[in-house]
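Only one protein chain is missing from this complex, and each of the others stays in its spot.
A, B and C are the chain letters, set down in written order, and residue numbers restart from 1 in every chain.
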Amino acid sequence: MFWKRTIPIAIVATVGFLTLFGWFVDEPHIKNFVEDDATQWYDILASFAIFLGALNLLKMQSQKILKKQTGWQYSIFAVGGFIFAIIAGFVIKGNDAIQWGAHVTGKGTLFKWMFEFMFTPLSATMFALLAFFVASASYRAFRIRNFEATLLLISGIIIMLGRVPIGIKISAWFVLYLTILGIGVVVNNAFKNKQITLGFVVGGLLLTTIAGFWMGWPVDQPALFYLPILQDWIYNIPNVAGARAIMMGIGLGIFATSMRYILGIEKSYIGE
Amino acid sequence: MKDKQFWIGAGIVIALLMVYYLIGHPFFLSNRTVMLFAILLFSGTLIYYTRLAESGESFFLRDIPGLKAVEEAVGRSTEMGKQVLYVPGIMDMDQVETVAGVIVLGHVAKMTARYETPLNVPVSRAIVMKAGREACRESYLMEGRPDLFQDDMVHYLTDDQFAYAAGVNGIMVREEPAACLYMGKFYAESLILAETGNSIGAIQIAGTASQSQIPFFVTACDYTLIGEEFFAASAYLSQKPELLGGIKGQDMLKAMIVGVILIGSALRVFHDFGWISWDFVNFLTVQ
Amino acid sequence: MNGILNFISRIGQLDRRWIFLIIALVVLIPLFFPLGLPIRATESTRLVWETVENLEPESKVLLSLEYGPSTKPELHPMVFALVRRLLKNDHKIYMTCLWPDGQFMAEDLIEKVIELEFPDKSYGEDYVLLGFRPGGEAVIKGIVSNIRKLYTVDARNLSVDEIPMMEAVNQFKDFDFLFSASAGFPGTVEWVQYASDPTGVPMSTGTTSIQVNEVMPYVQGGQVKGILAGMPGAAEYEALIGVPGIGTSGMDAQSIAHVVIVLFIIFGNVAYFVERKKAKKY
Partner (left out) sequence: MSGEILGAWIAVFLTLAIFSYLYKDNAFYKIAEHIFVGISAGYWTSMFFWTQIQPNLFGRLWPSKQYDADSFWYGIYDALSWINTSIFPAGGIDKGHEMHLIYLLPFALGIMMLLSVFDKLSWFARWGIAYTVGMAAGLRAYGYLNSNVIAQVRNSTLNFSDPDLPFFALIGNSYFNSILLLVGTISGLLYFYFSKEQKGVFGKVARVGIYFLMVSFGASFGFAVMGRISLLIGRFVDLITYNDAYYHHATIWVLILMVLALGYSAFKEKGSPKPS
């Protein structure tokens, strides 16, 4: 029990206190540990751990092949890919001018070749799949179900259009017309009276048209309805307010959770 | 003044700090004093409420729908005879979110042990694999079902973000889990996971403090624990008084912060108008 | 009428693969037939531009590259544009990488922009690639406390003591400006928390679009001086300095794709309403 539980809890508390209060201490050894060694140690630890992970991956995939589970043929590619990467990493350098160690970031090595022609296209394409997913997600999710969803939709669309060059071409008057129609829907829902709705919409459109002729239809006036300016406002004011609230919540949550670990109130991450 | 021990302790800490200050505070970075006080005040509040809860005081805590849904999701998987997929984020244990994710995993493992539902936890970091296994093993043991636990429930895929996403994607489309839980720190892969989960019709619950990913989870998942709610999850799920007390303490801190913002606004405006010379902004700028 | 309604509600249940196909086409076609839409700089881009323009001549600029191949399309254009401007204004550029693949990106930058367009600028005097050091936040802290301890040699194995422009550069405070081109962790947020906030050295940033929201509160509060937001941010910066580049050329495809997605959203909603109406009727 002592080795399995008490020591780990003691390690958390000691290291935690040291790294937390080390921020206030102007003593070279402690400062060095907090600012440099602490994270380096973790990195070293993680680098050892990754061998463990790789072993687990190999075990799972080889089991699949040996037991001929469904899709075992594909596991051959996983094992093969891993072995190829390890060979490029530890056995064949491919460029004698570069030292071992520098070969993982240097030019002309097998490792670099693997990075450029296998790793890069795979990860960049996987990332690019998101362009499609984000389109289908917005298609499905941006529905005017309730007021909150509508806000999400409107702010999303304004940012999407206002941020790109085409937004500059969209006249503020067009947006104004749309806004009046949109408010018309709200008015209709609020009063449930066709006459009021009709009066509002026709009146609004008429007034806008008169104002438009009077002002000569400038693209970026009234500024409130010009997408590039409107998106800048949304992005700088309401967006920041919301983001800041979440940010502070997260900050507090992380602080409180960290303190719970350091003080040993929460210790289930090592099993209780 | 209910908790005598606490106040005595706090008094001792303050006294020690005073003594330290009076002897010339060696090795102390004095431009960070504000932060030191903030830490002491904040942790003091948290400890106070934790102790209060431990002594039997109970607090009201509102429901978080996403957390109620976790048990439902596990139940549904059981009915359908399918597995539960749990993704503890793509970062390592050096992120507080990941640790929180592993703790929630422990609670989920208790449920799957109770319902005898298969659990599948692909992870992207080996330390998380180790920690996840320990948490699951313990949960299955506590539920009296060590026979159902296997090490390979929690298995490693790869450290790489998108390779991991591709791998989990594959698991989803081929094994078709009925419930997908995403709890941890996420980056761009969040939408790949959530969209694929959606396409296989799984019930999806996400919890994350990765600010930029919350919107995707909100739109693509059935329930999302937003930011701080996620950190409250382990307290809600465990219902342990000391953890619930911490949540109450956090709430008090939020009230305090709102107060400081309001007072600070007044002070700042007074300063801007030249009525007072003390600069609030400068005071809170800690270098 | 019924036919139209049926058609609309069928669009509502459109197989998402059709959406995928249309997106692919609208992104691909403008790449072959550009439209040349005008570009207008947003406030936060302008702030970056102003900050860079207001630097004293021969300022020491730390440029940190924290991205890899997967986010290259978003960050590479802005780094290209920024470096062009910095070198044109005779600033000195110190490049560091917090991500291992950042070094590949930096090499690419040197090859394609600096060596090609600024042949009179020499390595070690006007720009230097200090390279990648492992450790994430620890590297930032190392740069803040003592950069020479962290970087004894640069990426080309030259001793730092023999690099002329490294003279009088000992710690982060010796730099005049920091630009972090960041695609995630460690990146902008860590630079704010561990370098810029504690030392007061001004910084700007360029991030992937998705990260913008995370960084915005820092920008709004003045902790970060402006932000270049994704590929459009790069295009705006290119417009401000008057040198169109990769960012500008991608903007047409970007514009059309956005319009198409907005159209999808509108169709989706119309279909949703029609469906709801139908459901009410029966």
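Following the convention adopted for this analysis, contacts are C-beta pairs under 8 Å (C-beta built on N, C-alpha and C of every residue); 3 or more make two chains touch, one makes a residue touch a chain.
Everything numeric here is computed off the predicted structure, so don't read it as measured data.
Q: What shown chains come into contact with the chain that's not displayed?
A: By the stated touch criterion, the chain not on view contacts A, B, C.
Q: Touch as defined at the start, partner being the missing chain; which of B:Met153, B:Ala166 or B:Leu237 qualifies?
A: B:Ala166
Q: Would you mind spotting which of B:Val84, B:Val104 or B:Ile247 touches the chain that isn't drawn?
A: B:Ile247
Q: Which residues does chain C use to touch the chain missing from this display?
A: Per the touch rule, chain C residues meeting the hidden chain are 17, 20, 23-24, 27-28, 31, 43, 70-74, 100, 132, 134-135, 137, 152-153, 189, 192-194, 197, 208-210, 212-213, 217-218, 220-223, 229-232, 250, 253-254, 257-258, 261.
Q: What is the set of chain B residues that contact the non-displayed chain in the whole complex?
A: 34-35, 38-39, 42, 59-62, 64, 92-96, 99, 126-127, 130-131, 133-134, 157-160, 162-164, 166-167, 169-170, 173-174, 191, 212, 214-216, 218-219, 226-229, 232, 247-248, 250-251, 254-255, 257-258, 260-262, 264-265, 267-269, 272-273, 280-281, 284-286
In the analysis below, only the chains that are shown with their structure count from here on.
Q: Work out which chains are contact partners of both chain A and chain C.
A: B
Q: Among the chains, which has its CA centre at the largest distance from chain B's?
A: Computed centres place C farthest from chain B.
Q: Find me the chain with the mean Cα position closest to the mean of all the protein Cα atoms on display.
A: A
Q: Name the chain pair with more contacting C-beta pairs, choosing from A-B and B-C.
A: A-B
Q: Where the CA atoms of chain A average out and where those of chain B average out, how many Å apart are those spots?
A: That pair's centroid distance is 17 Å.
Q: In angstrom, rounded to a whole number, how far apart do the mean CA points of chain B and chain C lie?
A: 30
Q: Can you list the residues of chain C that touch 2 or more other chains?
A: 16, 70, 213-214
Q: Residues of chain A that touch two or more other chains: which are they?
A: 39, 123, 126-127, 136, 138, 140, 142, 243, 247
Q: Spell out the part of chain C that touches chain B in their complex, as residue ranges.
A: Touch list, chain C to chain B: 16, 70, 184-185, 197-200, 210-214.
Q: Touching residues of chain C toward chain A in the complex: what are they?
A: So the residues of chain C touching chain A come out as 16, 19-20, 23-24, 27, 37-40, 42-44, 68-72, 100-101, 103-104, 107, 131-132, 134-138, 141-142, 144-145, 155, 157, 213-214, 216-217, 220, 229, 232, 235, 251-252, 254-259, 261-262, 264-265, 268-269, 272-273.
Q: Would you mind writing out the residues of chain B in touch with chain A in their complex?
A: 27-29, 32, 35-36, 39, 42-43, 46-47, 50, 92, 94, 96-97, 99-100, 102-103, 106, 125-127, 129-131, 134-135, 137-138, 142, 152, 155-163, 165-166, 174, 188, 191-192, 194-195, 198, 209, 211, 214-216, 219-220, 226-228, 230-232, 234, 238, 242-243, 246, 249-250, 253-254, 257
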